[in-house]
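Shown here: the complex without one of its protein chains, the others still in place.
Presenting chain A:
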């Protein structure tokens, strides 16, 4: 992202966005918090990075960021993918805030595709990057109609999608972006996190904010709010289970990625949340391949 590294230390406001834009976005955020799970339209700005790089999340983070904040940015659970590194550098440069890879140290965590394994606290905010905010779009492409469905709490269609899953695959095959009902009212797309992470959203002490840049929507789950994954009585919601613990740190409660070790097809399963894995190893936990770290 040359545009980001090309930014000079002058000529832009703290955290890049001008104060008027931030106020506009904060108003949208406040409305979103007041109506949990409701998609609030906002005037998304051009950011010096392409859509799909998390411009919605970046605008939300920029609008809530203060000088004393400590920022962590993850992508698929990792702090060092190109996407995570670019966004972290962007805020180091434009806001001069401290950044960290440790979930426990961060006051704001911006994320793409994961919720950290370490439980979040009330003094932390989780900002999600959202590609498609509308959970009903899969079966109803008309925006006028989906808005009406939300307005009337007319959510039968969401279950049609789950019905189709079971009819075609024998079980609810949706494993990412698994739809949830927030505070008993709005149905929400939790962004493409694995459904493994869905239970972490429920009654979380941390504020959760969702930003969709291209689609110009912000939504939120306030702290200590019920978030329920949709399901059928005879096909209840279940999280993925892994048949083995993390090969590096031995964790049995974490979401694992399959990692290729060599070109002969050797593979291992290890924590997708690299910070969680490293902290566990630092405190003495080890898996079968713990020395590989």
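One rule holds for everything that comes next: a residue touches a chain if its C-beta (ideal position, glycine included) is under 8 Å from a C-beta of that chain, and two chains touch if they have at least 3 such contacts; residues count from 1.
In this text, contacts and distances are computed from a predicted model.
One subunit of the complex is not drawn; among "ABC transporter permease subunit", "Putative phosphonate transport system ATP-binding protein", "Ion-translocating oxidoreductase complex subunit D" or "Cytochrome c oxidase subunit 3", its UniProt record names it "Putative phosphonate transport system ATP-binding protein". Although one chain is not drawn, the whole complex shows that of A:164, A:202, A:257 or A:278 it is A:164 that touches it. What chain A contributes to its contact with the hidden chain is residues 139, 148, 152-154, 156-157, 159-160, 163-164, 166-168, 232-235.
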